[in-house]
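What follows is a set of notes on a single structure, which appears directly below.
Left out: one protein chain. Kept in place: all the others.
For subunit A:
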């Protein structure tokens, strides 16, 4: 069969189209495109069916495993596919590694090195125990995240646009420096011992819970990375859809309880907003997918992210 590859404004992307066997899959098409145009490796391609004139709604995205023939509704020999270049892609592991490496490296710099003299604070500084524990807690957190990136997470999409690297790194690294500056400051004021102990203990428990949540999520996906959605079950997922985000938020709350800085709290608020946004999307998607019809299970009633608020 012949595939006409067009861009969104109608221009032919591959002159003369692409010839494939009738049994060819979308994945074969992606490989063929890549062979014709070197820079368009498969993860950079977004292939959709053309939208019918006048119809609203989102275009149908071609799924790599499916056969091209499944998308031909009539003319079995000819198929028009719309192509969009997603831009340079990086693997999610790469993205996560770089965005987490920043905080892991930057924070200890403020702790160990005499950076504050460049801000006008000369002389020795007394380091409080809480500042040392905060260093360990923080570094453990980001080290854990990097390990999870390489050994635990199974990603639904293999790649992410390169621009996300800059955006995400800016976010993590800037906040990392902002918090590190304040917690390790020579004029830092610690809170009471009890509050510190509760904060770090609670935070640590939440970090462990968070790790367990990631393990559960990992087991929802098969190793071949098919990325099909399933209803998460077990542990906190029985109560809340995005238990992993919940534990993450509470873990930062623990850190802030122990260190009590405004920058830390700002980070907590921003991170909560971002994760809540993700959680709402995920919750809606799962509810829509698992509607109880046609033999599919019905998505159970659950909190979205932060009981009892949402």
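Keep this in mind: contacts are C-beta pairs under 8 Å (C-beta built on N, C-alpha and C of every residue); 3 or more make two chains touch, one makes a residue touch a chain; residues count from 1.
Here is the rule we go by: contacts and distances are computed from a predicted model.
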{"item": "Complex member absent from the view - protein name from UniProt, among \"Cytochrome c oxidase subunit 3\", \"Very-long-chain (3R)-3-hydroxyacyl-CoA dehydratase\", \"Large ribosomal subunit protein bL17m\" or \"Signal recognition particle 14 kDa protein\"", "value": "\"Very-long-chain (3R)-3-hydroxyacyl-CoA dehydratase\""}
{"item": "Contact partner of the left-out chain, one of A:67, A:84 or A:185", "value": "A:185"}
{"item": "Among A:61, A:76, A:239 or A:262, the residue in touch with the chain that has been omitted", "value": "A:262"}
{"item": "Interface with the undisplayed chain - residues on subunit A", "value": "182-183, 185, 187-189, 259-263"}
